[in-house]
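What you see is the complex with one protein chain gone and the rest in place.
The chains carry the letters A and B, assigned in the order they are written, with residues numbered from 1 in each.
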Amino acid sequence: MEIFTPANVSFIMQGFLKTIEISILAIIFSVILGTVLALVKQYCTGKLSIFKWLVSAYIELFRCTPNLLWILFIYFTVKGNDIFISVLAFTIFTSAVMAEIIRGGLNSIPKSQFEAAQSQGFGFFASMRLIILPQTFKTIIPALFSQCTTVIKDSSYLAGINVAEFMFSAKVVMGYTSDLSQVLLLYGFVFALYFVLNFGISLIVRAYQRRVVAA
Amino acid sequence: MSLSRRQFVQVFGAAAAVLGTGALAGCNSDPAASGSGDASSKVEAIKSRGKLNCGVKADVLGYGYLNTETGEYEGLEIDLCYQIAAAVFGVSYEEAKEQGLCEFTTVTPKTRGPLIDNDSLDIVCATYTITDERLEDWDFSDPYRVDHVGVMIMKSSGMEKLADLDGKLIGVSQGSTTKDAVTAAVAEEGVELTDGNFNEYPDYPSINSALESGNIDAFAMDRSTLNTYMNDQKELLEPEVEFGEQEYGIATKKGSDLSEVVNDKVNELLDNGWLEEEATTWNLL
Partner (left out) sequence: MLEGLFDPRRWEITLSSMEGFWEGFAFTLQVVIAGLALSLVLGTVLGVFSTTRSRILRGISRVYVEFFQNTPLPVQVFFYYMAGPRVLQAILGAPSPVRLSSFAIGALGVGLYHAAYISEVIRTGIEAVPRGQMEAALSQGFTRVQAYIYIILPQTFKVILPPLCNQALNLVKNTSVLALIAGGDLMYNADNFVSTYGYLQGYIMACVLYFIICFPLALLVQWLEKRSKKRPRAKTIPGIAPEPAKEA
């Protein structure tokens, strides 16, 4: 039986779009939350160090447990549509990784930048927003984008909770055929699309890095 | 984008709450969960929301099936959900259908119970078998359909009777009662199956693919479900032997006022012959 019918292909492509949609939203939220986490871990000292410890615990917890576990956990505890749940689950554990990436970036900014900003009368938040963070993000762009690739790839774990993303849609269509060559073809198609998407991202990062090195 | 601005705020709020209160407590703090006061009256909550949230199957022909061409759910259980919605909102069945008073979500055996627990779903009408254990955690209506377990195999496997399952690997769905039913039926043939004979999968397409690819020898599930995956290379093992009776009921949150409404409606539909008609409509006889 032929499985690459227009209906099936459009069904799979809808899944592909859902994968992209979930990934983009998850990355945006993770960067925002990750920045907050990184700043707390980096700068909450003295009386505020309780927050620093909380954030460290948060980061370690999500770094040391599988994503699939949290996807399932969120799925069973939080109500909402599948996009909401997926984005929430991914934001929660990706932000822990983002926080570490951003902290790495913060560490690479020379202390003198901070002192210079303060000597010019900038407060903490102003110097962060206007001086430190823009530089930080510039240095971590490669790591940030490689994390995007990770999110896109890991979104296929969502097939485990019946979110109709790319992998799951392909799996459903695969149920319609017993023909080995069709199954192989379908896998080839799935691999190819993921590859094009992720490889495209890594090419952009490489081009960016080359430009930075050249500059 | 299918995320509204409100949901955007929710994602961020919920994620930030995790940060504030520690991971576990955070999962509880979905802002939408609080304030609606739906613990008191489920029926009132549904009325004010204007939609009945129903958990249904997407891959069981005739019961709950998502048609990939139209993107619509169809089947006996879908119609039954509209009947329940009609009873809750006090409108006729046709009106309920026309106004689309049901919001459908695909569930699997594994996700059915928890999604009622967390109030994502009001009712689950998804080939959900009534068991004593489940009755401890959820309310069930009286059964609206009875089905039996079947064992699907590849014709090329050469198996002929249930006793041939000895030492074979059988794929079942996570969180379903099939495993016990098959074990009991095969035990009557004098063959003992252990946990090692079963592989449990999160969804039906996976079990079917595992059977097709030769990773498992048999796919055991309610016959209604197997029907979806039947083709000329597969067959049921000893179809004349009926075992593992599965009584399907509509599940609701334990102790909610909705349970009574649902049960009354199901009994009404059983009495006036509507369910029988539906079974004929969807070729379930």
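Operating definition for what follows: contacts are C-beta pairs under 8 Å (C-beta built on N, C-alpha and C of every residue); 3 or more make two chains touch, one makes a residue touch a chain.
Just so we're clear, the structure is a prediction, and the values are computed from it rather than from any experiment.
Asker: Can you tell me which of A:N67, A:S127 or A:Q147 touches the chain that was removed from the display?
Answerer: Of these options, the touching residue for the absent chain is A:N67.
Asker: Can you list where chain B touches the absent chain?
Answerer: Per the touch rule, chain B residues meeting the hidden chain are 24, 27-28, 109-110, 113-114, 117-119, 137, 171, 174-175, 199-202, 206, 209-210, 212-215.
Asker: In the complete complex, which positions of chain A touch the hidden chain?
Answerer: Touching the missing chain: residues 60-61, 63-69, 72-73, 76-77, 149, 152-157, 159-160, 167, 171, 174, 180, 183-184, 187, 190-191, 194-195, 198-199, 202.
As a working rule, only the chains that are shown with their structure count from here on.
Asker: In their shared complex, at which residues does chain B touch chain A?
Answerer: The contact residues of chain B facing chain A are 1-3, 7, 10-12, 14-16, 18-19, 22-23, 27-28, 30, 32-33, 59, 68-69, 106-108, 111, 114-115, 117-120, 202-206, 208-209, 212-213, 229, 231, 233.
Asker: Across the complex, what residues on chain A touch chain B?
Answerer: Spelled out, the residues of chain A in touch with chain B are 7-8, 11, 21, 25, 29, 32-33, 36-37, 54-55, 57-58, 61-62, 73-81, 83-84, 87-88, 91-92, 95, 160-162, 171-172, 174-175, 178, 183.
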